[in-house]
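Here it is, the structure in full.
Note that one protein chain of the assembly has been removed; the remaining protein chains are unaltered in position.
Chain naming follows the written order as A and B, and within any one chain the residues start at number 1.
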Amino acid sequence: MRTSRLIALAVRNQFLEWAGTWWFTVSLVVNYAVGPLIGLVVWSAVLPGDEVIVRYFVALTAVHLLTASFEDYTFAESVYDGTVGHQLLEPQPVVLGPAGANLAIRLWLGLFGLPLTVTVALVTGASYRWQAVLLALPSLVLAALLRFLWTWLLALTAFWTERVHAIVGFGNILVFVFGGIAAPLGDLPGSWQTAAALLPFHAMLGLPAGIAAGMLSGSGTAVALQAGWCVVLTAGAMAVWRSGVRRYTAVGA
Amino acid sequence: MNAVSVDGLSMTYRVPVREAGLKAAFRSLVHRRYREVQAVRDLSFEIPHGQVVGLLGPNGAGKTTAMKLMSGLLHPTAGSVDVLGFTPWQRRTPFLKQIALVRGSRPTGGAQELTVLDSLQYQRVLYGIPDTDYHAGLDELIGLLGLGPLLHRQLRALSLGQKMRAGLALSLLYRPKVLFLDEPTLGLDVSAATAVRRFLAEYTGQSGATVVLTSHYMADVESLCRRLILVDHGRVQYDGPLERLSAQLSPYKLLRISAPAATKENFEGVAEAVATHGVSWELRVPRDDIARVTAHLLTTLDVIDLAVEEPSLETVLDRVYREGL
Partner (left out) sequence: MKLLKLFATSFSLSLRQALTFRANLVFDAVLSGVALASTIATVLIIFSRTGRLAGWTQPEVLVLIGTFELLSGVKTTFVDPNLAGFPTRGVRQGQLDHHLLQPAPSMFLVSFATAAPLAGVQILLGFAVVLAGAGTSAHHPGAGAFGAWALLVLAATLTTWAVGILFASLAFWAPRLDLHSLFGSVWQLARYPADLYARPLRRLFTYVLPLAVIASAPTRALARPGSPALLLGALATTAAAVLAATVVWRAGLRRYTGAGG
């Protein structure tokens, strides 16, 4: 299929492009690992001896790395410097470029970050049932898609405003609070817990980690909800994209 | 009294050798190999106060390195430089207040989000320019450079030509005694380059500043400099007046003649025809043979018009750059 070939090509190119800057990849790994690791330290102090919490935050570190999204850099900057104009003229959907870059960066983050996660798991003695990890995989794939769609949606605001980094920063705060980094879903106060379970942010991050840690029972509905959010955000991103391009081609660059 | 004197100046860089391939990349992590590049070797010249000198040479000749050494950005491996009585690379405050380096590749340094006027104000504080001098100097520069409409625009929003004008204003605001101009018209379109040239000619005439200028464009040099220093492979290859350069460097002159009846055969064994347009011919003739060849052609052909010219500086330099002296 042509689309998958084009994505594979974009991934390959971006993967090679990133090979020259291993130190930057390491910075990103640290950047993405530090939030969940602080959560691990804090919540281990709050609930000493709780093995599930340790398992959850270690898994969360891996999920955070594997769902990392930087469309405010890979895409929004191309709106600001005008190169998106070239991309619009190419005979392929523009989203393929950022999507390829996204996958390539995640590959690199996984390559450097998973050994780090395994080391943390060994040091903290976190151990997983393989059934739980397998069960978490479909939800991880959906989380990865959802996080990309969310960041992409926010990055599209670059067509209207220059403050895209701040907007994506705002989105990341929501992911931080409701996604399960600040606290595991079960430790949020009552009404927050309900809100967090329904909003898409927990589905981007905490859900697969919780399943892998064996924390969540009846996660079937949560995964269904996750898939539902994927559909909603895809539709949203398509609509915003269309009106963004209309604006771009009307205003020019 | 000289404004700039350079004596036996040499600069050697050590650059890491990077081989292609992943294996070599890993090897270089452990054991890095270096190669020495001599950018400038044994350069010596003196520039009196108020002189405008063109520093010429092909890419990689060592011009920019020489400029960096004279302005104080680099420390040489050997030799000495004296600019206004200072050793540049010590970068003493009184020295820095009297010189400016303007580079066409990056005309404006500093914070790019500031407006031109803001940047000028910052310069005033940085260089401690008294109020009266500031206002007078500013008005003059705004007039000469046509900066009026640009004052409230951010540096980063300016076009290259506008940036160059702003960069010149920022550097000349504190009236430097020595001005280093590195490729000041780089990448400018014809009219922007002309504007910069006209300004520089006017400014140097008025201010009496000493100027060292490098450029790839002959027009820059021809319109501004009486004296040329030609650098190649890090060495001075010629130092003297502009007019003598082609006489000294080119063993040929150009002979243009218009002769309706002439054919190629007429020139065989006499001179080398390098171009022809209709009835006019362009011949390359060794300097010593000019009289003989001219006489020969006038007797053998029906000549309407004849002129002897020095080859253009560009042609001469092109040959020197490619073949050496």
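Everything below uses one rule, namely that a residue touches a chain if its C-beta (ideal position, glycine included) is under 8 Å from a C-beta of that chain, and two chains touch if they have at least 3 such contacts.
These numbers were taken from a predicted model, which means no experiment stands behind them.
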Consider the whole complex, including the chain that is not shown, and state which of B:35, B:91, B:135 or B:198 touches that chain.
B:91
Among B:115, B:207, B:258 or B:280, choose the residue that contacts the chain missing from this document, as touch is defined above.
B:115
Could you pull out which residues of chain B are in touch with the chain that's been left out?
11, 13, 68, 71-77, 89, 91, 93, 96-97, 99-101, 103, 105-106, 109-111, 113-115, 118, 121-122, 125-128, 154
Chain A residues touching the omitted chain (full complex):
20-21, 23-24, 26-28, 30-31, 34-35, 38, 41-43, 45-47, 163, 166, 169-170, 173, 176-177, 182-183, 187-189, 192
